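Partial view: only certain chains, each at its native spot in the assembly.
Read from first to last, the chains carry the letters A and B; within each, the first residue is number 1.
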Amino acid sequence: MQDILALASANLLTPMILCFALGLFAALARSELTIPEAVAKGMSIYLLFSIGFKGGVAVADHGMDGRIVAALAAGIVLSFVIPFAAFALLKLMTRLPVTDAAAVAAHYGSISIVTFVTASSVVQGTGLKAEGYMVAVAAAMEAPAIISALFLASRFGGRAEKMDAELWREILLNGSIVLLVGAFLIGLVTGEPGMARIEAFIVAPFQGVLCLFLLDMGLVAGRGMRNAKGVLTLGVLAFGLLMPVVGAGFGLAAGMILGLSTGGVALLMVLAGSASYIAVPAAMRVALPDANPSIYLTLSLGVTFPFNLVIGIPAWVAVATAVGG
Amino acid sequence: MHKAKRVEIIIEAPMEGRLTQALEKAGVTGFTVLPVFGGSGRSGRWTREGQVGRSGMVAVVCLIRPERLDGLLEAAYAVVERHIGVIGVTDAEVLRAERF
């Protein structure tokens, strides 16, 4: 417990979290501070590329761990299963209509890549190592949850669009999956010599870019919170705080079964406990258009994302350390 | 100068591809997609700045022969129906009628 508190407060006073807080403050105070959309997207491309490439180089270095296939399969299963838990919880705790509940469930089965990126940097900062292939696991967890959600929606009377091939292509080839997996493979192929060439670009400035990116995330989350009045009932809010813990529990179990390193377990908890706000919302606008975007966006961006950033990440690192060490 | 209709559809960006495909199927010979900064409607106020991902909206403008209006509206409506957005139509005239 003390460890968790120490880690949490150490985590709280990093430039990253403070930048996020600054963004939150600015948005809630309705400052006109904004990061241009193109710049924010540019930074996210940088972060995805960097984290994917570093993961690939790590795997190239330490050899292809035999457990990579098992880990990928575990990630896919988690992403399929978690929406059912989320849906059940939502039915228990809230009065959301079926379609909204299914849409929210999809977000929690999928992952937040920014949470993952931040967690990677925290894990590394605490001196832990994690399996390089965790970025591939992250990519594998993006999409399956969407199927579960559509199944839930049709099964319980909601109205889902047909999942046509076009929608599948869009989901599986969404920008962040392609970039993450692509950069991972490039890192895998080029290994250390490739790293030597571009290290000054993708390693040294990483944490600084992450700071500015989290500033923008704070702005976005804060704007989401401002729009949340009326949207979020107490039950929905409580779900947004409880579900990441439940998800992280799933991740912990899976990580232990897989026999991942301490850092790897922490990252899998973070993935399972995080909620998507890029790929899944866009898919939901197409596949479940009757679901209300303000609910799922506010929950995932305005409640769960900050919760994970400030409390979840340090907590899961501490738990993984306690369990693993 | 030839009589035409100017149709303006404000729609969510993730639906753009589906809308323009439907327009093309409806025999539209051209359209223009404009970025939108933000707006307000039944689903509340939003601004583009600081959106993540493929969110945001676009405006699709389409000049067509008057007799094609109904086909276009039908096709567009099928796509837009359950989505956030509006469709406005104005009378217009066009040069270069060979293009329509």
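One rule holds in what follows: a residue touches a chain if its C-beta (ideal position, glycine included) is under 8 Å from a C-beta of that chain, and two chains touch if they have at least 3 such contacts.
Not measured: the values here are computed from a predicted model.
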item: Copies of each displayed chain within the entire complex, written as a formula; value: A x3, B x3
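The rule is simple: only the chains that are shown with their structure count from here on.
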item: Chain centre separation (subunit A, subunit B; CA means) in Å; value: 34
item: Subunit A to subunit B touching residues, read off their complex; value: 34-37, 40, 44, 216-217, 219-220, 223, 227, 277-279, 281-282, 285-286, 289-290, 292-294, 301
item: Residue ranges of subunit B touching subunit A (in the complex, touch as defined); value: 12, 14-15, 18, 43-56, 82-83
